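One chain of protein is taken out of this complex; the other chains stay put.
Letters A, B and C name the chains as they come in the text, with residue numbers starting at 1 for each one.
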Amino acid sequence: MQTRIIVTGGTFDKRYDAIKGELTFQDTHLPAILEQARLRIPVEVEINQLIDSLNMTQEHREGVLAACRAAPEQSLVVIHGTDTMAQTAQVVGAAALDKTIVFTGAMIPYSVQGSDALFNLGFALAMARSLPRNTYVAMNGRVFEWDNVRKDKDAGVFESARD
Amino acid sequence: MQTRIIVTGGTFDKRYDAIKGELTFQDTHLPAILEQARLRIPVEVEINQLIDSLNMTQEHREGVLAACRAAPEQSLVVIHGTDTMAQTAQVVGAAALDKTIVFTGAMIPYSVQGSDALFNLGFALAMARSLPRNTYVAMNGRVFEWDNVRKDKDAGVFESARD
Amino acid sequence: MQTRIIVTGGTFDKRYDAIKGELTFQDTHLPAILEQARLRIPVEVEINQLIDSLNMTQEHREGVLAACRAAPEQSLVVIHGTDTMAQTAQVVGAAALDKTIVFTGAMIPYSVQGSDALFNLGFALAMARSLPRNTYVAMNGRVFEWDNVRKDKDAGVFESARD
Partner (left out) sequence: MQTRIIVTGGTFDKRYDAIKGELTFQDTHLPAILEQARLRIPVEVEINQLIDSLNMTQEHREGVLAACRAAPEQSLVVIHGTDTMAQTAQVVGAAALDKTIVFTGAMIPYSVQGSDALFNLGFALAMARSLPRNTYVAMNGRVFEWDNVRKDKDAGVFESARD
């Protein structure tokens, strides 16, 4: 079974631009990360967009949904900024595609010391290959259904909308 | 649902001893890793042993089985050296405990550049919380049942015993 | 001979704030770095300020000069943001203190993959312990006297003002 990883940017993929002196998007770290993970499963990486999720419009979210719909795979991981991950998951989840779609991201960029990116990607990939078909958010070692998740921005953690 | 992580050593947890000039076992990195992963699920870390899996005897493997049997949790991850991970998984799997037990480890130590440890732990933890009760090996982004897995030592990858 | 390291902030010491989602100043990495460097010389770390050098006013620069003047050591390293490092070095150099004072910093924070911070600190510390008394800027493996240095902001490198 092949899994498709749809990249949208977010903290996960930010890297430091030494000239500008700030974290920006230049390219995705996914190919390097997948090599580091020593994967021996078929994975297809698709760059949908590379933006901060605070800058995502409804149109951007529909672009993510369109990519999920168009994907030939039944198993998808979406790398997304954490700030509006729950909103995009709701757009995708409401479409009720017959696929297992797992959103994840990172609170600290892959390129920064102490990043949660590798752990989250491993966790999300496993969930995308084992859970029943639905749309989920996987963060903090937890997995939430798309219609029951929100980010507590003060604490920087995801929780059930009914917590 | 709480997951127990049973630590046995292996490449995953080796760290460099600057005085001896070699990789040794001093302590487990698990508490630091779990903090880095920003977990918000209950996890219990238990150090069963800290050895190279090439040095594991049948007695050591039965010690791992005893720890799995004694664990109050239904969801277990066992951190293990890759060289004899399949053998220990067979000892544990044959006991047919009514739990989801996922073995994982690393080809490159957590403390060394380019390590697969974080990814593998995330992947194994997700599998330990989503798969039906049985004993598995999770490496290379794949998950194998305990009676159908072996390590190809030349290639450094896990494969189905029927591949 | 003891060397004093005067910390003023700059890219060198920025770290990622996962809640704010940006690089900020929280504390200095110097004690951790000095341990990593396995130093066996007496070094005193003094936090003068922790700011971005773009935000430095003339008053801030005079605060750096005052710290250099007050230091009992003859050998000083000043950790400084790169954008206005040359300007502060000029304020300090013009005072003609009878000390060897070496400014350095980093183009990529210590906490980010691929940082030049450790290399630059080693280079600057050696210069602060071997050069004649004067004020210098040490970056890019080069050392410049205070009255003959500028940063080429487009290329992100330091050069002689007469290059």
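By our rule, a residue touches a chain if its C-beta (ideal position, glycine included) is under 8 Å from a C-beta of that chain, and two chains touch if they have at least 3 such contacts.
Here the structure is a predicted model, which means the values were calculated and not measured.
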Please work out which displayed chains the absent chain touches and list them by label.
B, C
Residue touching the undisplayed chain, where the options are B:Glu22, B:Glu59 or B:Asp98
B:Glu22
Pick from C:Ile6, C:Leu30, C:Ala124 or C:Val149: which residue touches the chain that isn't shown?
C:Ala124
Mind listing the chain B residues that contact the chain we can't see here?
11, 16, 18-19, 21-23, 83, 107-109, 111-114, 153-156
When the complex is taken as a whole, what residues of chain C touch the one chain not shown?
33, 36-41, 43, 107, 114-116, 118-127, 129-131, 138-143, 156-159
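Going forward, only the chains that are shown with their structure count from here on.
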Among line, ring, star, complete and other, the chain touch graph is line
Turning angle required so that chain A lies on chain C, C-alpha fit (0 to 180°, nearest 5):
180
Gap in Å, rounded to a whole number, between the CA centres of chain C and chain A
38
When centres are defined as mean Cα positions, the distance from chain B to chain C in whole Å is 44
Which positions in chain B touch two or more other chains at once?
38
